[in-house]
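All protein chains of the complex are present and in place, except for one that has been dropped.
By written order: A and B. Residues from 1 in each chain.
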Amino acid sequence: MKPILEIKDLQIEFDTFEGISHVLDGIHLSLEKGDTLGLVGETGCGKSITAKAILRLLLTPPAHIVSGEILFQGENLLNKSEEEMKEIRGRQIAMVFQDPMTFLNPVFTIEEQLVDVILAQGRKNGSGNREKRLDRNQALHIAIELLREVKIPEPEFRIKSYPHEFSGGMRQRVLIAMALSRSPQILIADEPTTALDVTIQAQILRLMDELVQKHGHSVLLISHDLGVVARVCKRIAVMYAGNIVENCSTVQLFKRPLHPYTQGLLNSILTFSKREETAQGIKGMIPDLIQPPSGCRFHPRCLSMMDICQKEKPPMIEFEAGHWVSCHLFKK
Amino acid sequence: MRIFRELPRWREERKGQVRDLKLSIYTLSRSPLSVIGFFLVLFFFLIALIGPWIITYPQDITGAVHMDQRLRSPSLAHPFGTDEVGRDIYSRVVIGTRLSLQIGLIIIFVAMGIGVPLGILAGYMGGWVNNLVMRITDIFLSVPGLLLALAIVGALGPGIKNAMIALSIVWWPGYVRLVQGKTLSLREEPFVEAARSIGASRFRIIFKHILPNCTSPIIVKASMDMGMAILFAANLGFIGVGAQPPEPEWGAMISVGRNYLPDRWWMATFPGLAILVTVLGFNLLGDGLRDVLDPQSRGQIR
Partner (left out) sequence: MEKILLEVKNLKKYFPLKKGFFQGDKGNVRAVDGVSFLAREGDSFGLVGESGSGKTTVARVVLRLIEPTEGEVLLDHKDICRCTESEMKELRKNMQMIFQDPHSYLNPRKTVFNSVAEPLVIHEKMKGRKLREKVETLLEIVGLKREHMFRYPHELSGGQKQRVGIARALSLQPKLLILDEPTSALDVSVQAQMLNFLESLQKRMNLTYLFISHNLAVIRYTCNVVAVMYLGKIVEMGQTENIFSSPRHPYTRALVSAVPLPQAEQPEKTILLEGDIPSATRIPPGCRFHTRCPEKIGAVCKEVEPSTRFFSDGSQVDCHLYPVSASTD
């Protein structure tokens, strides 16, 4: 079955004062329908840029998409016009961001913002037919039901509040409600719980889990927190310095991490278990992407580095069923 | 010899600052108008500096009268023409530059000297000190600048010195406002809290932590203000209460030249152009500096 979203050999460059930064080095990624994929990596690995690139939210310049394709339901998003992208954004592919406060307009009530979003549905939908125009009352009703679905208590009253009257967790629920209001095919969530408290994070993650089970969205969850990703996603892709180094199921990642970076990462994270061993770091620093290391970008920090690692970038191969890795240590 | 040994290490250490300077220059050069402003201001300072060496009739600056050469239109001998008592307008405009520079600098520095300390004091101390200072400042700000200056000069009597006093008084409240606001926001900054935690006294915090972080907006304001201060001084000169004849002040020159329009156009036009170019230059430079010094816009270049 064809994946609902497929990124092929995407290369993106950024203009900076010091030179051109090669932020994405030809990545391949695919998301199956109904699947939950986690994109994990540290600062500067390119995960947020990937998400923005999918929705064509990058400013070009200073960003430049050098090559590659982003196929949504078989069609290349990079070839679409701005008009066509407007139809897709929010409608077919919705995005939830990290900090809910900056994405809600503080001078309008939740009601006004949600209803606006729903009313905008009365335009051509994906298949080109005009939907019946909703009036304000119907839209309000839908909005209240949406809030109920994201478990906001007493939604008919709370909907009249302003964003600052909501807590962080509630605002994030509103954003999720907004994102899901148009029944998108794909939900992209960029660090959706990073700014939230632990217990609230647990609530939001459970909510996302339930909604996804119920409605069957495909989800791309971006996070630096492997724990969060492990909770929600069935598959995980690990990114380092603009490359995807490993792509496999959650079980495979923790049971048998292949790539040295993944192993290093797993060794670094604190597992909240009884303190037996010390957590290690990974020696070295994240490379400068203006002059990235040759060959495999991880080689300067890799404990298993071989000669070839400096010369050639390793191809992505399927080591075992569903377990892809990009490393010279592994041959097909 | 020690210098040569130290130099490479010094350069290494200052590498970051050199880079920052390059980034600033680059940012400034991105805006053509700012570059124009920069060069206009540079030109202004240059003329003020070498003035006495490039004028053709030094004696015309003060006092000299050549009734036989009065009201001549621009020619090779007198590029800007002559005025009603035969003085070379070109020489007077050039020296007028020097005068304007002095006026501008004095006004701005006095205004900063009063306004900045008051602003920091008000912002950092808060409470009744803040209220007192700000209300006094508000009173001054509520009167239109030129009117206030006129009133003060009216009380003190005409003349350049009194005009400068008057304009300094008009200008200092603006600095209080600016610095007080910046101090208020800086006071809450984490690094100020960190300074308190290591035992820094209030004095130290104000001078070493708050003041250095205020310099950017002050510089921007000062560069814009230079142009405006010079303009206001010219206004006072024009009305007749600033510089008095025979001082070669641009405003005073226009005031006289006005009577000879439109036939003897050169008498008012050239001083007027000088004012225009100067004020424009400072404004453009100030705008450009704001973009350079504002950390937000710098980030966008990345």
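Just so it is clear, a contact is a pair of C-beta atoms (placed from the backbone, for glycine too) under 8 Å apart; a residue touches a chain by one contact, two chains touch by 3 or more.
Just so we're clear, the structure is a prediction, and the values are computed from it rather than from any experiment.
> Would you mind listing the shown chains in contact with the chain that isn't displayed?
A, B
> Considering the whole complex, which of A:115, A:205 or A:222 touches the chain not shown?
If we include the chain that is not displayed, A:205 is the one touching it.
> Going by the contact rule already stated, which one of B:36, B:105, B:121 or B:195 would touch the omitted chain in the full complex?
Answering carefully, the residue with contact to the hidden chain is B:195.
> Considering the whole complex, not just the chains shown, which residues of chain A touch the missing one?
42-43, 153, 167-170, 197-203, 205-206, 224-228, 230-231, 250-251, 253-255, 264-272, 274-275, 278-282, 285-286
> Residue by residue, what part of chain B touches the chain that was omitted?
Residues 12-14, 16-17, 20, 189-191, 193-201, 204, 208-209, 212-213 of chain B touch the chain that is not shown.
Going forward, only the chains that are shown with their structure count from here on.
> Centroid from C-alpha atoms only, then distance chain A to chain B, rounded to Å. What do you get?
52
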